[in-house]
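The complex is shown incomplete by one protein chain, all other protein chains being positioned as in the whole.
== chain A ==
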Amino acid sequence: MTTTTRDAALEAVGLGKRYRRGWALRDCTFELPTGRVSALVGPNGAGKSTLMALSTGLLRPTSGVIRVLGKEPGGGGTHQELAFLAQDKPLYRRFTVDEVLRAGQALNPGWDHAYAHRLVREAGVNLDARVGTLSGGQRTRVALAVALGRRPQLLMLDEPLADLDPLAREEVMQTVMAEVAETGMTVLLSSHVLADMEGVCDHLILLAAGRVHLVGDVEDLIADHRLMIGPRRPAGHGLRPESVVEARATGRQETVLVRDGGWHGATGWELHEPTLEELAMAYLRSASPQRPARTRQETVA
């Protein structure tokens, strides 16, 4: 594992948030280094939106600390270098697109008006159209233009692609990745569609049932895991239990995800590097309520 000394764009220590109905996020400790494009992955209700709300200062932690670019969020608005795009892209419905951009300018000291305008023009959205009349894709593009117009160092997108058609998904991701290439901005992108993340993200934070199950650079995570495929044996897979993330039997075959070199010395298996999706799915399945949650953290020290 490589050692990096870069500052964290986002850092959580023992972070927890309890609502009336229970803990939405508990004991989360992780670090998102700057410059990464990180996938925040987890099933519905895993705490992804809560984590983002805590980062923006919309919510206060019940326990622990969260730091955005070294600063704890307070009541004075969201960190100037953090831009957040909420799940349902809330915008004032009666504003025209032009007025939305003007609002962005009025609400943000470091606003880049020309850039925000260019993004909206590139998306082919009419500046005089009212927000309420835009399609889901256009609305996302406008909201994204407002987020990027702040010229953030850290961009958080909560399910940005959820209601978009495949073409719009691609365009939105291209806009984000162009900005990443240009400025080296850090991105935290939540989704439950892993396919959207593959090839885009170089970092992963996996949440399930309010806890962090896996964190780290994708490259390192893949190097640390192997997918083992072999014939199903009556006596089980015969591997060290602590190194097995998940074992699944399909027909006469058994597929096991193993970590930390647990595959060394095992014979009769076919070894594969897992894809990001295979890795994440195995962890999500192993974290599902039927099985005891396993806390596993791969922090980039």
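Just so it is clear, a residue touches a chain if its C-beta (ideal position, glycine included) is under 8 Å from a C-beta of that chain, and two chains touch if they have at least 3 such contacts; residues count from 1.
Heads up, the rule we're going with is that contacts and distances are computed from a predicted model.
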Message: Suppose you had to identify the omitted chain by its UniProt name; would it be "ABC-2 family transporter protein", "Heme exporter protein B", "3-isopropylmalate dehydratase large subunit" or "Glutaconate CoA-transferase subunit B"?
response: "ABC-2 family transporter protein"
- prompt: Looking at A:86, A:148, A:228 or A:244, which makes contact with the chain not pictured?
  reply: A:86
Message: So one chain is hidden, and I want to know which residue out of A:76, A:166 or A:268 touches that hidden chain in the complete assembly.
response: A:76
From A:18, A:102, A:117 or A:272, residue that would touch the chain that is not displayed: A:102
Statement: Even though one chain is not shown, chain A touches it at residues 53, 56-59, 75-78, 80, 83-84, 86, 88, 90-95, 99, 102-104, 106-110, 143, 146, 150
